[in-house]
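Removed from the display is one protein chain of the complex; every other protein chain stays in position.
Entry: chain A
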Amino acid sequence: MATRVLSSLRSASLSSASPSIGLYCRWVRSISGISASSAAETEPVTPPVQIDHTQLLIDGNFVDAASGKTFPTFDPRTGEVIANVAEADSEDVNRAVSAARQAFDEGPWPKMTAYERSRILFRFADLLEKHNDEVAAIETWDSGKPYEQAANHEIPMVVRVFRYYAGWADKIHGLTVPADGPHHVQTLHEPIGVTAQIVPWNFPLLIYSWKVAPALACGNTVVLKTAEQTPLSALIVSKLLLEAGLPPGVLNIISGFGPTAGAALCSHMNVDKIAFTGSTGTGKIVLGLSAQSNLKPVTLELGGKSPFIVCRDADIDVAVEAAHSALFFNQGQCCCAGSRTFVHESIYDEFVEKSKARALKRVVGDPFRSGVEQGPQIDSVQFEKILNYIKSGIENGAKLESGGERFGSKGYYIQPTVFSNVQDNMLIAKDEIFGPVQTILKFRDIEEVVHRANSTSYGLAAGVFTKSIDTANTLMRALRVGTVWINCYDVFDAAIPFGGYKMSGQGRVRGVYGLSSYLQVKAVVTPLKNPAWL
């Protein structure tokens, strides 16, 4: 998901014909020669970091859960326990919300100038930059993502997102509004209050930054629940935010499970807004709990089954590489994974052949090893689910071109898997698999592919590969999705908004659009006496 974040940081140096994937391709090429086929079989690398924080962060202090309970978080390379983490339940949620409420209603945060808030966020970004490698190591350990991806791309992107929103803090403008009669009208953009945020395990910190940074820039206070699979990195990062000068209670982090801590947040009467990123199933529950409690506004960033459309005039080699990383990046655990690769019939066979060859070269192994492109899946549940989908693909008559099985005998590694001859009605073409399984479909003309691409309950993203400006312009408007990447994929700048049509969610994160989720608009109206103009 965040691989191409680099394009935002170094776009000036990217002048190739396919700017936003160029860098990633170079990176991949430079490591694809390394043999790591037995990486998963050798002893796991000892992570170069220790875990100092496993408690809840409430009101500026690390504290145990009220129940004293903990739960284990696992190393997906081995299935072994990394640490036991305090398990929040509704009582802890109440404590965290009270702290956030107090910090919002009486604390200095919403009352300080936006410039002062921005200075604290900028200071935090500098601090996180200094701790980049340590934080990246924790992220990799807990989630199984390649360390190089975390250290070189994701954590720098987190820093970037915080700087971006720090810059917004003093540019959040209301409007003076034209009135029909003699009235002076203005809008105040006010912080919404206590915001609850629930983040997933696939990009624990990146998605943390998409939620926390705009919420703080607008002057809100936050209670954030991490995913139970990946509770560790948010704790150390939030501690750095406090070190940078964030007042206590402004940001509270709780670890725990959806049905308990998550549900308590969603149905809390004193939470003013909830933002959730995760599965569509859980998103429905979040929305329902809000409806049943205090009607808090909800933003949702949910699942996807994003089409990646390769037209007959596309540069095949570039498209193969982009389609490969669009699907396999982050072990296929991306909500916007390009999981339906539609290829024009005239180039279909060549495309499949090259995609298969690329998948066979993909370097799977211990994510702490240099040059590894793909680590283990997050946990045994996902691992089993993905293998079941592969089975269903075979049983339904799709052609297995590569992979199809687990990789090694320990941990949750899966072989890069490519299916061809996939039909629209197969489960592997309909469901979000969230794993390293590429499905390649054939199409004949543009109208047909638009229809098929849109025939899904999801609408998160799409890729289009073509040299024709007319095809590009037609497709970019016809696809019912929140992001269209043309001749690139997964370009995730801080300023580019992201979110879903249809059941992929509601609202947008990032960019100027990401601010509006965290602001209330108040219209202020007063009569004018003898105005000079209207």
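The criterion applied here is as follows: contacts are C-beta pairs under 8 Å (C-beta built on N, C-alpha and C of every residue); 3 or more make two chains touch, one makes a residue touch a chain; residues count from 1.
Just so it is clear, contacts and distances are computed from a predicted model.
Student: Please identify the absent chain by the protein name in its UniProt record; candidates are "Aldehyde dehydrogenase 2 member C4", "Carboxypeptidase O", "Palmitoyltransferase" or "phosphatidylinositol N-acetylglucosaminyltransferase".
Tutor: Of "Aldehyde dehydrogenase 2 member C4", "Carboxypeptidase O", "Palmitoyltransferase" or "phosphatidylinositol N-acetylglucosaminyltransferase", the absent chain's UniProt record names it "Aldehyde dehydrogenase 2 member C4".
Student: Of A:Gly167, A:Pro247, A:Pro297 or A:Gly371, which one is in contact with the hidden chain?
Tutor: Going through A:Gly167, A:Pro247, A:Pro297 or A:Gly371 one by one, A:Gly167 is the residue touching the chain not shown.
Student: Which of these touches the unseen chain: A:Phe71, A:Phe122 or A:Phe257?
Tutor: Of the candidates A:Phe71, A:Phe122 or A:Phe257, A:Phe122 is in touch with the missing chain.
Student: Residue by residue, what part of chain A touches the chain that was omitted?
Tutor: 8-12, 115, 118, 122, 160, 163-164, 166-171, 173, 184, 447, 469-470, 473-474, 477-478, 494-495, 512, 526-533
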